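First the structure, then my questions, so here it is.
Rest of the complex left out; these chains stay put.
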Amino acid sequence: MEISGADTAFVLICAALVLFMTPGLAFFYGGMVRQRNVLAMLMQNFFTISIVTTLWVLVGFSLAFGPDNGGFIGGLDFMGLKGIGQGITENWANMWAEGNVTMTVPELAFMVFQLMFAIITPALMTGAFAERLKFKAYALIAVLWSILVYAPVAHWVWSPNGWLFKLGALDFAGGTVVHINAGIGALVIALMVGKRKGWPESPEMRPHNLPLTLLGTGILWFGWFGFNAGSALGANGLAVQAFVNTHIAAAVGALGWVVIEWIKDKHPTTLGAASGAVAGLVAITPAAGFVPEWASMVIGLLAGIVCFLFVSVKFKAGYDDSLDVVAVHLVGGILGALLTGVFAVKGVNALGSGLIDGNAAQLGKQALAVGATLLYSGVVTAIIAIVVKAVVGLRVDEETEDVGMDLAEHSERAYVLD
Amino acid sequence: MKQVVAVIKPHKLDDVKDALKEAGIQGMTVVDAKGFGRQRGQTEVYRGAEYEIEFIPKIRIELVVAESQLDAAVEAIRSAAQTGKIGDGKIFVIPVERALRIRTGEEGEDAL
C-alpha cells in the first residue's frame, strides 16, 4: 500500500515532539523537588526512555498491537519488530481495516509514535513517589509495569481488536491509556512507599527551581501538539482540530487554575499557571479529536479548577503524592475521559458522539473504560510493587533521604556553584 | 553577652531552631557552609572519575545571647543537633563587647 509523504512527515515530527516531552517532564518534575533530589528525578525520567524503548522493540509493541488475543492482549507475532517495516503490508492494513482505520504511514512510523507514548506513561508516575523511591526499585517497576500494565491497556483501547476499542470507548490520545493508567499506578506506589520524612509540615518541601519547572511546562506544551494532533496519524483536518483543541484547553486550564487560586490563596502563581496548563492538556487528551473548540474551553476550565481543588485532598487523606500526579493526571484524566462522552459530536469526528449529541450511552462507555483502567492498573501495579518490595525494597534509607538521593544513589551533585 | 557559633548538619536546622525558640532565644543568623573535619564526604563520580569531596555541606548558626541564656542556648543546640554520628559539628562561644539593634539603636541585651 502507498504511504503518504505528508502524513509520514507529520507523524515523524510528532513522534519527535512526543519524545521531547519526557525530558520536558523531567524538568517539570525536577524543578519541583528539593535540590538534593533533582538528579534522581531526572534520572528516573531519562532512564525510562532506555528501559521502555528496549522492551517495546523486543516485546511491548507486539503485546500492544500484535494480532489479538480475546481483546485483552496482542500476540507475540511482532516480537523484535518482526514484519514491521518501512512500508505498509497487506497484513498490517487488513488488521486495521477491521477497526475501520486506514493507515497511511509506514508501520515503523506508527510503531515509533506509539513507543513515545509508552515511554512517557510510566515516567508520569515518577512525580508521585519522588524523593524516596530507590532507583533500583523504579527501574524494576518500569520494566514490569510497561509490560504488564501499559501494553495490555494500550491494546484494549487502541488496537482495532481491543475490547474497549470495539465497545466504542473514545480515547483520542490517551486519557485512559496514559493519564488514568499512570495516575492510579502512581497513587498505589506512593501509598506503598509511604510519606517523605517531614511531610507535610517541613517548609523544606518547596520547589527548588521553578524556572526549570516552567521550562518543562513549555516543552510539554510544545510536545503535546505532537501527542494529540499526531494521534490523527495524518496531516488532515482532524489533526488541525486536535491541535486547536489542545492549545485552547492548555491555555484555559492555566487560566482556570490561576483564577481560582488567586481567589482562594490571594496570589496568582507561576506554578499554578504551569500546573493548570498541564491539567488542561491532560483533560483534553482523550477529547482532542472529538469535541468542538468551545467544549475544549469548558474542559480546560474545569480541569484547571477541579485539579487545583483536588490537590488539597492529599493533605486531608494523608497520602504523600509528592508532585500531585493524582490531582493532575488521575483526576484530570478521568475528567477528560468522561467529558469526552459528554461533548463529542459527529460534526467534529464521525467516529464519536456524546451526550450533547444525543448519545447518552457514550458516557456509560467512557465510565466503563475509566473503571476498567482504574481496576486493572490499580491491582496489577500493587502486585508489581509488592514483588519489587520483596526483591529489592522500595524505599531509600533515612540517611539517604537526609543527604539526598543525588549523592547517595547517583554519586552526583546537581549544582556546584562558587 | 556571648556569641554562640554552631556548625551543624543541614537537615538539623529546623530542629535546632525549634529548640532555641523553646529556650527563649529570639534571633539567630545562619549561613550555608562547607565543613572539613573527621567526617568523610560522599564520593562523587563523573564519567568514571572519582572525586573524594573533603568539604561537606553544613549550616553555620550564629547567635548573640545574654550571659544568662548562654547555657540554655548551648544545651538546646547540642541536644537538637546531636545524631551521635560523626560530623555532628561544634559549638563555639566567643565574647561580645557590644550589641546594637539597628532599627531602634537600643544597645546591650535589649538589642538581642
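Per-chain residue numbering starts at 1, and chain names A and B are given in the order in which the chains are listed.
Simple rule for what comes next: contacts are C-beta pairs under 8 Å (C-beta built on N, C-alpha and C of every residue); 3 or more make two chains touch, one makes a residue touch a chain.
If you're wondering where the values come from, they're calculated on a predicted model, not measured in any experiment.
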Copies present in the complete complex, per labelled chain: A x3, B x3
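Definition applied: only the chains that are shown with their structure count from here on.
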Between chain B and chain A, distance of the C-alpha-averaged centres to the nearest whole Å: 45
Contacting residues of chain B [partner chain A, same complex]: 9, 11, 14, 42-46
Sites on chain A touched by chain B in the complex: 202-204, 402-403, 407-408, 411-413
